[in-house]
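A single protein chain has been omitted; all remaining protein chains appear in their positions.
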Amino acid sequence: MSGNTFGNIFRVTTFGESHGPALGAVIDGVPAGLALERADIQKELDRRRPGQSALVTQRSENDAVEILSGVFEGRTTGTPLALLIRNQDQRSRDYGNLAELFRPGHADFAYFQKYGIRDYRGGGRSSGRETAARVAAGAVAKKMLAALGVRFCAFTAAVGKVAGSVCDPAFIENNPVRCADPAAADAMIREIAAAQAAHDSVGAVIECRIQGVPAGWGEPVFDKLDATLAQAMLSIGAVKGIEFGDGFAAAAARGSENNDAMTPAGFVTNHAGGVLGGIASGAEIVFRVAVKPTPSIARAQQTVDCRGKAQVCEIRGRHDPCLAPRMVPVVEAMAALVLADLALRQRARANWTTHPTGER
Amino acid sequence: MSGNTFGNIFRVTTFGESHGPALGAVIDGVPAGLALERADIQKELDRRRPGQSALVTQRSENDAVEILSGVFEGRTTGTPLALLIRNQDQRSRDYGNLAELFRPGHADFAYFQKYGIRDYRGGGRSSGRETAARVAAGAVAKKMLAALGVRFCAFTAAVGKVAGSVCDPAFIENNPVRCADPAAADAMIREIAAAQAAHDSVGAVIECRIQGVPAGWGEPVFDKLDATLAQAMLSIGAVKGIEFGDGFAAAAARGSENNDAMTPAGFVTNHAGGVLGGIASGAEIVFRVAVKPTPSIARAQQTVDCRGKAQVCEIRGRHDPCLAPRMVPVVEAMAALVLADLALRQRARANWTTHPTGER
Amino acid sequence: MSGNTFGNIFRVTTFGESHGPALGAVIDGVPAGLALERADIQKELDRRRPGQSALVTQRSENDAVEILSGVFEGRTTGTPLALLIRNQDQRSRDYGNLAELFRPGHADFAYFQKYGIRDYRGGGRSSGRETAARVAAGAVAKKMLAALGVRFCAFTAAVGKVAGSVCDPAFIENNPVRCADPAAADAMIREIAAAQAAHDSVGAVIECRIQGVPAGWGEPVFDKLDATLAQAMLSIGAVKGIEFGDGFAAAAARGSENNDAMTPAGFVTNHAGGVLGGIASGAEIVFRVAVKPTPSIARAQQTVDCRGKAQVCEIRGRHDPCLAPRMVPVVEAMAALVLADLALRQRARANWTTHPTGER
Partner (left out) sequence: MSGNTFGNIFRVTTFGESHGPALGAVIDGVPAGLALERADIQKELDRRRPGQSALVTQRSENDAVEILSGVFEGRTTGTPLALLIRNQDQRSRDYGNLAELFRPGHADFAYFQKYGIRDYRGGGRSSGRETAARVAAGAVAKKMLAALGVRFCAFTAAVGKVAGSVCDPAFIENNPVRCADPAAADAMIREIAAAQAAHDSVGAVIECRIQGVPAGWGEPVFDKLDATLAQAMLSIGAVKGIEFGDGFAAAAARGSENNDAMTPAGFVTNHAGGVLGGIASGAEIVFRVAVKPTPSIARAQQTVDCRGKAQVCEIRGRHDPCLAPRMVPVVEAMAALVLADLALRQRARANWTTHPTGER
């Protein structure tokens, strides 16, 4: 209701501000008996962590996660998992000069209008730091889905005007930009470096492919698989668009080109990106998200303060010149949250007439 | 949970199949005392109705709505509104030959995998006809928001490769394609006619602009204004993508280009499309959705039947060669459902410390 | 959110006023493939129907239900079931003199304070007539649970000061008061007749026993089985209390008396009424609800009108002198809604580690 909870059965609530004592997530709805240890979660947090390369913010956070509840002797108990990440490097003094300014391209103004009060330190709740809690929760969803063979693969498909063209999953974690195309990674890195050198930032496209989703997941009408993924992705700060399969290109196509023919061996093509009528078709799920350039740039910008007076804003602090490299695990995490929930929703009702007890 | 309900406070549940007895919507959460009559709803349904021009399906439905509850002496009472639309022209025999086939590009296969049973007549619940119920509910949301000056304006921005470039709101309802650019409408109409003549269909882009949304609407983190609009739009069948403001173009831009500077007079530009950090900024909300070409085409297509055997599918029945003209009011309706709900969610908590009673 | 929806997965929304065009329910979350016909629902509505004996209101309603959606060729399709009951005998003129009065013991005053407007005809939405929609929905839940052997048995346990002492399930539908004790039925009937003759009404206790609920149903902490049943029962108009197992008597007992010892053959006693820690124990579920006397009585009563002026209220119209006989099927219906939902909630997550697909 107030926006900090996601999912229906696998339900995640996150909390925490960029410069408060801690961030965290509570997950209610994790099935009992799942093997889970801290390392399962920490490894995903490490992919999102600041300071992992020269391309990203140098804020020093080890993002160590603590499991406060819901696990007993290495297995989930069916009760809520609470995951806690303490903040460490809160250089709030960087934000002292921003206490009264609304940074262009940031949530500052909108939050102030909404609440009449705001925690200005690093954006408070609107900070990208909030996504650490999502990644922690997503790690649990991934672990749960792995048993079914659901695999997530997100990567940076374009940085500014440089786009990759092939997808080599093994390459993604081997380059700091998380590009999947070995031929394009260097150009992407240079694009980011050029923006940074110009005290500027640059946008990007992230692509996500999901394999192993059984046909039938997703709910009709309002909670379609693609609708729910769209909500999940647009809920990540700085994402300005999403498209599935051929996406906007399909808007220029004819039906005879866009329909995916079926054969006994499966779909001949995948223009649909794995979703038909909002329900998984069994084909690979493919979508792309548009990521805007980081709004925090070290140039003088025209803005107003909280009394409505014109001001010039110069943002210090430590920021990612391109958000995509660290956002790749966030995209996977959100996709995992969507699918874990839809898996349980499908499971609740499927095969009732043949196995009403749900026992086997 | 099972996908047929949308919204939190202003909460809509739709029901009904393409060829069943009736479609409808129940809205729980309408404020009491709102003047509302059947005509408020009927006028929006008439914009979506089949048979309104030569460009759309000729199925004969007058889509007359009946208000079953929640209105007393011309005003809402605060109790649920039930809206009923009886189906009339159910030429189910058109679908007899499709009872065992999965139509390419349709939900048929995915629904069968999901439920193990399906109402094959006209797509059953997955039919676009379901959107009549959304338009009816959206009309109530629009009426409610009109008091606040919130105005919706959606139009066909492109058909196939023909795009409009200006927006003249007054022109939209004066051409059968609901184009907003007087110079582009004829070319769009020809694009649709050409597809139809080729026993084919064509995709489109719909743009939606919303004025009068106060800064502060939208909830942080998961229920951002843009995230919720994205879910709403992708929940419309055939929508394959959405972008806000500069959208995918922002992914190729630099921060210095993409940030909207602020002055005491307001935002200098609107690259963000009216949303900052997921919260309305007070600027016009602008988004575009990609609509795939109608999957029902009168050409022979390769498919399988429900026993997995290869078949050739030829779709008769009456279909829109381009979905956009009749989808324009659906886009507005879904946007209105989003905003009515976010308005009430904002209202629930705002100004508590100054006016905790909610009385004035 | 606005109170007209019940359940999480098996989710029912009701609508309709006592003297409006119709009442109804939409159920989202019914599993697909369930055999269901109109008669399954009608038979339960007939148990609740007005005019079934001399002990109840003589309002003439046949309460014929129409299934508008969600069933295809005799089986549920997994999409929402909409159930419609048209009102027929709306003697609204009986209420003309009450348009401005608040009837003592009724919702009139509270609704007016809440909404600032009210449909005064027969109580509008607050009428007991609303429970017809619950009974219709409950019939679907019962059908669904029957496959698991879950059986509901509610009966009138006391009328005024006359209490039954044994439970003969076969007797319940054979006497107009729905008493389960053949030795007490006549005295209960006389108690009602005496109240009626005195232009008065009388309270009652309804007991409900549920067999076949597997151990493990119910959710911990806030959605305990007994907590959810308590909400369900108190949501029925005129219910003023509920107790499980020994209930209020347990408050006067010692632990050594109240604990139910366990043996390999099961529980030795059932002081707990089938619920431990909020979760079904596998023993019979037993609870009792207190039903207040019908507030509509034909005596002059002291009240105020909507301008706050003192008035005398004399209620004409047709009312049940004791609510219990027709409320028995409502209690069963609400219990069935609770259990259908908890069954699906349990099924969603159970056995994940051994059968993650939910297939067998």
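Letters A, B and C mark the chains as written, and numbering starts fresh at 1 in each.
Please note the rule applied: a residue touches a chain if its C-beta (ideal position, glycine included) is under 8 Å from a C-beta of that chain, and two chains touch if they have at least 3 such contacts.
For clarity, every value in this text was computed on a predicted model and none was experimentally measured.
Of the listed residues C:Leu98, C:Ile172 or C:Leu276, the one in contact with the hidden chain in the full complex is C:Leu276. When you scan A:Gly20, A:Pro182 or A:Gly212 for touch with the missing chain, the hit is A:Gly20. Residues 1-5, 8-9, 11, 13-17, 20-24, 26, 28-29, 32-33, 66-70, 72, 75, 77-82, 84, 114-119, 124-125 of subunit A touch the missing chain (whole complex, contact as defined above).
If you put the missing chain back, the residues of subunit C touching it would be 1-6, 8-9, 14, 102, 104-111, 113-116, 123, 125-126, 130, 158, 160-161, 195, 198, 200-205, 214-224, 226-235, 237, 240-248, 250-264, 268, 272-273, 275-282, 290-297, 299, 301-304, 308-310, 345-346, 349-351. Residue positions on subunit B in contact with the hidden chain: 1, 8-9, 29-34, 78-79, 144, 147-148, 214, 220, 344-360, in rising order.
What we mean here is this: only the chains that are shown with their structure count from here on.
Taking the mean of each chain's C-alpha atoms as its centre, the chain lying closest to the overall protein C-alpha centroid is B. In terms of their C-alpha centroids, the spacing between subunit A and subunit C amounts to 45 Å. Centroids built from CA atoms put subunit B at 26 Å from subunit A. We define each chain's centre as the mean of its Cα atoms; on that basis subunit B and subunit C are separated by 38 Å. Contact of a single residue of subunit B with at least two other chains is seen at positions 1-5, 8-9, 14, 114-116, 125.
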